[in-house]
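Missing here: one protein chain of the complex. Every other protein chain is in place.
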Amino acid sequence: MKWVLVAGVLALLALPAVLSSYALTLFILIFFYGFLGQAWNIVGGYAGQLSAGHAAFVGVGGYTATMLSIELGLTPWVGMLIGGVLAALLGAIIGYLGFRFGLRGFYFVLLTVAFAEICRVAVSNIDALGGPLGLYITFTGNPRQFQFQDGRVYYYIALALMLVATLTAWAIERRRFGIYLAAIREDEAAAEALGVNAFKYKMLAMVVSSFLTGLGGTFYAFYLFSLQPNTLFGIPLSVEIIIRPIVGGAGTLLGPILGSFILTPLAEISRLYLGQGGLHGAHLIAYGVLLIGVVLFLPEGVYPRLRRALARRSGQTR
Amino acid sequence: MLQGVVSGLLFGGVYSLMAVGLTLIFGVMRVVNFAHGDMMVWGMYLAYVLATRAGIDPYASFLVCAAALFALGFVVQRGLVDRIVDAPHEMQILLMLGVALVLENVALVAFGPEPTRVRSPLASATLWLGPVFVDVARLVTFLVAVALTTALWAFLFRTDLGRTIRAAADNTYGALVVGTDVRRVYAVAFGVGAACVGAAGALVSPILPFQPPTGLSLSVASFNIVIIGGMGSLLGAFVGGLLVSLAESLGAVFLKPSLKELFSFSLLIVILLIRPAGLFGRRSA
Partner (left out) sequence: MSLLVARGLSKRFGGLHAVARLDMEIARGEMLGLIGPNGAGKTTVFNLLSGFLVPDAGDIVLDGHSIVGLPPHAICRLGLARTFQIVRPFPRMTVLENVRVGALARCPRAPEALARAREVVARVGLGPRERVAAGALTLADRKRLELARALATGPTLLLLDEVMAGLNPTEIETIIQLIRAIHASGVSILLIEHNMRAVMALSQRIVVLSFGERIAEGAPAEIAHHPKVVEAYLGEEYVRAAPA
């Protein structure tokens, strides 16, 4: 299995040489959403705390780096880290309120959605942050400003982000941190009785997850050259973030990546063929149906099912 | 300001109806209907279609809308929710989120993103009640909403089917033992809950401009009310509806309209944090 993964990574590294510019863009999106999904996976999959407001961290990260770049001329490379830290701060606040006050399941989901929406509305109403029309970044092509003429650089950055998030999840998974998160997800009270400080580990997961997601905000802003509060903080983005790991397999290492490889091309195709404007919602309908389908028929996600099928095929039994 | 109070209270009838529907679904099945607001928006669009294509005034068509939404709720429960009754809560949440996504975006594709309102002759009529202006539309809405809630109460407490639903809510196992078709009971309960917002949507469609994304704000308002009033408590939902509507109305007097959403969401967070069992709640989620 390890060799398959290594070969896969090497293939991805070599790919840009043969890709058309459209395919390049597609892969950038696959990696980017895979990255966001993996970041979410740490708190939503491994720890089992369903957050439906992760877009808030993307927004905080993106707006921070952009404002620092516009107002202070600070390079987004540093702005990215600051954005991540601020996103982690927001994550800590949400986590603290949620976990200290014992908000589980649906209550926690509501909390995260409420925070994301508050951010969205607040930013929409602050003119200094561009108001509802948002901010625009002038194209300079200057690498120091996180802008590149060559699309392939974005490809490698997005790939790097996805790998960083995956390595982080991997490191967590095999240590006590990850094992404790799994125990919390299975049965928090039983875990507590075994010495697991559930509050501490949930908070840690939340902070790591929101930090990473915040980094993604900067990439988003400087790749698309614009930010709008409705896009960056809105529920559609939160849905994009969570749907890939859920379909691919929440709480597994490869789930978010597999999910992104499956869903991102589908979303792009639907965007192409079903047109613009009012029909833009069409791919969200597909997402809704998929979500329902996954819950009913494939609750663990595609990856675990696939892994079992492959294991059976090669003659091994569990 | 008294104007604000009266307006708020009258609108509260609709909020109450909405919340009663949600709390019924939760009380019986322990399922949180994340698609509640989106269902209500469908009630509104249905009223719109009936008004524009068939010329039926929403104040007459609300029963049709209720029936249609009942069917939707019944089907959603029977076809989808029923299959995952034993699954962990996260699965239920995701399922209803999926339903919400589908409902909202089908509406978006079918009706477009522009805000709509239904024309009704009642909508522009007003009368003086003492020192205050009263929107006839709001008054009628309030009265109908109260009537429907009372009818629902009567259904739950005076009819056999209603009693069966309450029994299944209190003690599923016991209900099963005495031979209740629990699945049918659940489906009826969900249907009734959806019918509530179907009616509420139709009633409100001349007063409140709506578009597909309105579903989320309505869902949030419902959750606010139901959590304040106590999950599973019908009386709590009713009283809570009036209170929250009043609060929002007063809030609107002092705040910019665009900040109204901010207020609702902040209220939700505060309620979530201090909620324990709400005003009348008798069980915890």
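Of note:
Labels for the chains are A and B, by order of writing; each one numbers its residues from 1.
One rule holds in what follows: contacts are C-beta pairs under 8 Å (C-beta built on N, C-alpha and C of every residue); 3 or more make two chains touch, one makes a residue touch a chain.
Computed from a predicted structure; not experimentally measured.
Taking every chain of the complex into account, the omitted one touches A.
Of the candidate positions A:I179, A:I262, A:V289 or A:L306, contact with the unshown chain belongs to A:I179.
Residues of subunit A that touch the chain left out of view are 174-176, 179-180, 182-183, 186-187, 189-198, 318.
As a convention for this text, only the chains that are shown with their structure count from here on.
Between subunit A and subunit B the centroid-to-centroid distance comes to 32 Å (mean Cα coordinates, whole Å).
Of all the residues in subunit A, the ones that touch subunit B in their complex are 48, 50, 52, 97, 101, 103, 105-107, 109-111, 113-115, 117-118, 121-122, 124-125, 235, 239, 246, 278-282, 284-285, 287-292, 294-296, 299. Contact residues on subunit B toward subunit A in their complex (touch as defined above): 32, 80, 83-84, 87, 89-91, 93-95, 97-106, 108-109, 112-113, 212, 216, 220, 223, 256, 258-259, 261-262, 265-266, 268-269, 272-273, 275, 285.
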